[in-house]
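Report on one structure; see the data block that follows.
All protein chains but one are shown at their positions in the complex.
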Amino acid sequence: MAIKTIRQAIGEALRLEMARDEHVFIMGEDVAGGRGGTGVLDAAGGVLGITKDLLEEFGEDRVIDTPISETAILGCAVGAAVSGSRPVAELMFNDFMGVCFDPLLNQAAKFRYMFGGKAETPLVVRTMYGAGIRAAAQHSQTLYHMFTSVPGLKCVCPSNAYDAKGLLIQAIRDNDPVVFLEHKALYDIPGVETPDEAYTIPFGEANFVRDGTDITIVAMGLMVHIASGVAEELAKSGVSVEIVDPRTTSPLDTDSILESVEKTGRLVVMDESAARCGFAHDIAALVADRAFGSLKAPIKTITPPHTPVPFSPALEDAWLPGPEDLVKAITAVMEY
Amino acid sequence: MAIKTIRQAIGEALRLEMARDEHVFIMGEDVAGGRGGTGVLDAAGGVLGITKDLLEEFGEDRVIDTPISETAILGCAVGAAVSGSRPVAELMFNDFMGVCFDPLLNQAAKFRYMFGGKAETPLVVRTMYGAGIRAAAQHSQTLYHMFTSVPGLKCVCPSNAYDAKGLLIQAIRDNDPVVFLEHKALYDIPGVETPDEAYTIPFGEANFVRDGTDITIVAMGLMVHIASGVAEELAKSGVSVEIVDPRTTSPLDTDSILESVEKTGRLVVMDESAARCGFAHDIAALVADRAFGSLKAPIKTITPPHTPVPFSPALEDAWLPGPEDLVKAITAVMEY
Amino acid sequence: MNLSNLPKERLLDAYRTMKTIREFEERIHTENTTGDIAGFLHLSVGQEAIAAGVMSHLTTQDYIASTHRGHGHAIAKGSDVKAMMKEIFGKAGGLCGGKGGSMHIADLEQGMLGANGIVGAGGPLAIGAALTAKLKKSDDVAVCFLGDGASNQGGVFEAMNMSVALGLPVVFIFENNGYGEFTGADFSVGSKDIAGRAAGFGIPTVKVDGTNFFTIADAAGTAIDRVRQGLGPQGVEAFAFRFYGHFEGDPQAYRSKDEIENVRVDSDCLINFRASVAEGNRLEIGELDAIDAEVAILIDEAVAEARAADFPSPDAVLKDVYISY
Partner (left out) sequence: MNLSNLPKERLLDAYRTMKTIREFEERIHTENTTGDIAGFLHLSVGQEAIAAGVMSHLTTQDYIASTHRGHGHAIAKGSDVKAMMKEIFGKAGGLCGGKGGSMHIADLEQGMLGANGIVGAGGPLAIGAALTAKLKKSDDVAVCFLGDGASNQGGVFEAMNMSVALGLPVVFIFENNGYGEFTGADFSVGSKDIAGRAAGFGIPTVKVDGTNFFTIADAAGTAIDRVRQGLGPQGVEAFAFRFYGHFEGDPQAYRSKDEIENVRVDSDCLINFRASVAEGNRLEIGELDAIDAEVAILIDEAVAEARAADFPSPDAVLKDVYISY
């Protein structure tokens, strides 16, 4: 086992699954890069270089550069999936779902049900999300609450390399349509031990990032890392924080979340998606119904404000939920 | 004052505002109907006839039929709004946002903020939503939780003719982008007294549909009517139900909801949007945080199941939340 | 491709297909007045020759993506008529278990990717099926049916462009019936020329009479052959008329009375077909009448069985959202 970053883990998962199953292919804008140019064909490997080298190994038939036509990319992937292929399509930024939500919302997600159980649509859409890199309002959103709300889609949001690899392999082998979300501020954070070979992590199993007894924090993606730092800090002053990372929002490991809150009696959900109708509210509602009797204090949700993401570093830093927000919420809950 | 249906109220609001302000125009597929045909130009007034007669009164310049190109319709409306017009664009079914979310999600909603407060985008998008008329999976969804989650959009869901008229006029006069949702099962339910002249209902003011002391029901659209029937029934057995209809999900009248729960100590949210990350969860989370101390029982959310909308009447009736679901939830909460 | 001397069996098949579609939909039209059919119904009566003509060149390995007006495509592609009728009545045993209804009839086993409630959605789906065919190195094709109205959807344009860029084995069949809902094609298509616009995308596209089985089958056959030969995406703009309104219940004020009446007389593919085969003495009228009788029985049975079938049990609501969850 070696230490790997999320960037490496994702590239590895794709390579392993393409080698394992000839039906798997990748498509998207510049997933190879360089078609129709005067330089090399394998020029890029996506804007972040994650799919670099796949062209050489698997050829142009299975590493498919496309025009800038996201509806055609996703719709083509859906059509390919339902006819027997296993596409991994790349939607560069999840914000672009504005131009291409239909193939997921109204096609892939609904086929199996609408068609009376007869369709299989084994599709993965990889997409970047999240704030923190000064990419401004149209390239920084966290939209998994929308994907989560659509019956028929599965939705995955890994927070570390080990999870990223196992969940992506699961996503590719899964027979339902999956949206796989990659936080752009996490690709190159210090890595974790990650096996070289293929392995899967089942969907709907939360990761207990940290065990604790006083308060439960539910967090995903970048927020897991902020929560971990805060928990470490608070441990010193005797507050025992449990951190649950659901890893997949749909299916959701409701049991783990409920168990944790039943133990701690307190919940803060820290989430980067929406300030309204977001993932935080989904978890809060779950607990306010099904673990109400265990609750010793109000449920706090920490989200960005109900505003677009600002560009200026000074503003984006203020916009993004941070350790102080979490400390404040935990304190309020503990002191209730 | 006369008794009017929602269908009539909406048509009236459009006519009054078009007469009042020459910058207001309507556009969409077949909002007049008949361009390029061999029959009459004013053939339809939209698929439901709601915009009928507007062509005659305001002419082709202001009653604009379009190709089936929703991205161009909404994007054009956004461009028209930001350049000084006041468009009311029609998106026939809210399900079609799959092909045209970008002009709302990434353009209209973000202009003012991204441009440092300098843009005004006075746009209304009218759209049908909701189940119950056997329109199946792609024409029956309730997607206002998605619109609500987007900062910069306002979102309106009237449940009766009086509200529909006042809220639509407010939407047209409002200087921010507004999504105005019309439940397709409510257009022709028995009407209510509705003034002939123009009036506005401010956004962010809930309607107390029914006062009660034992339990608060938050509901919108079709669900208001189901809740009213149940409340009537339960009153006989001594349960006093309060029904709050927020009318606009964004802005949201949090005060009224919190006040009501502080009084009753119990909350059921009955909502037709999503089973996950929906509007019901948004309200539950609000209350689980800010009225926790008043809660005597778990918060129940009633939503459709996490499945697409089925076609068969037998299945759709089972899918849609109904009176029995509400009675069951109220009973559970009251007996907690 | 020259269809003028098709073997008799194929002629009879073509007629049977068109007649089955006609009868199926005429019957739905009638049954609908009883109030026993729920939801939206879009009939393709008048456009049967396009479905029959195109599908006469396809196997079950080939895929089609259909539209909201999809009954004819499904029947021509080989779907079970009785299961379709049950589906339209929302009954158990329907082709989609009653969950889809008229607007979502799909039959993946027959290579039918589904009717679609989202106008234009079939464009991207079809090129996906074409991509599968290409990756398999088969000579299968995908055929995409689109209306004149659908031809203005962004996703359709993207699919057209991408199919050329990626060299995908796909045929676009533009069924120009003159209207998208209530709006004329000459208004909604800015250039007033769907085929010409497709050609601008690099897709050779011909215009043909879609009310004549032989002309449309001929054009589609040529296009499909070219695609199978690896010559890249091809198109056909087939002109036809829908005899009924956009949906059942449409008063059709946007059409002149003349038009509505004349199309039934001048542009009926069944009448045209009978005339053609009679002219060349290729079939006996009696053979066609026999098919009419067979089809009438089939549709009678289909309606009777659909009416007699149970509604699905409510617990089906929760089933088949995911394969595993």
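Labels for the chains are A, B and C, by order of writing; each one numbers its residues from 1.
Operating definition for what follows: a residue touches a chain if its C-beta (ideal position, glycine included) is under 8 Å from a C-beta of that chain, and two chains touch if they have at least 3 such contacts.
It should be emphasised that the depicted structure is a prediction, and the values quoted were computed from it without experimental measurement.
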Candidates C:G200, C:G230 or C:P251 - the one touching the absent chain: C:G200
Hidden partner chain, touching residue among B:A80, B:M223 or B:V244: B:A80
Which residue of C:G155, C:G210 or C:P312 touches the chain not shown here: C:G155
Touching residue (missing chain; options A:G59, A:G229, A:G293 or A:P313): A:P313
Contact footprint on chain A, counting only the chain that is left out: 29-30, 33-40, 43-44, 47, 65-69, 71-72, 95-96, 98-99, 133-139, 305-308, 310-315, 317-319
In chain B, positions touching the absent partner: 23, 25, 61-62, 64, 66-67, 69, 71-85, 87, 102-103, 106-107, 111-120, 151-152, 154, 174-176, 203-204, 251
Residue numbers in chain C that touch the chain omitted from display: 152-158, 160-165, 187-193, 196-202
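Heads up, the rule we're going with is that only the chains that are shown with their structure count from here on.
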Centroid comparison with chain B (C-alpha atoms), farthest chain: C
Distance between chain centroids, defined by C-alpha means - chain A, chain C (Å): 40
Euclidean distance of C-alpha centroids - chain B vs chain C, Å: 36
Multi-partner residues of chain C (each touching 2 or more other chains): 94, 96, 98-100, 104, 116-118, 121, 154-155, 321
Residues of chain B touching at least two other chains: 71, 95-96, 98-99, 136-138, 305-308, 310-311
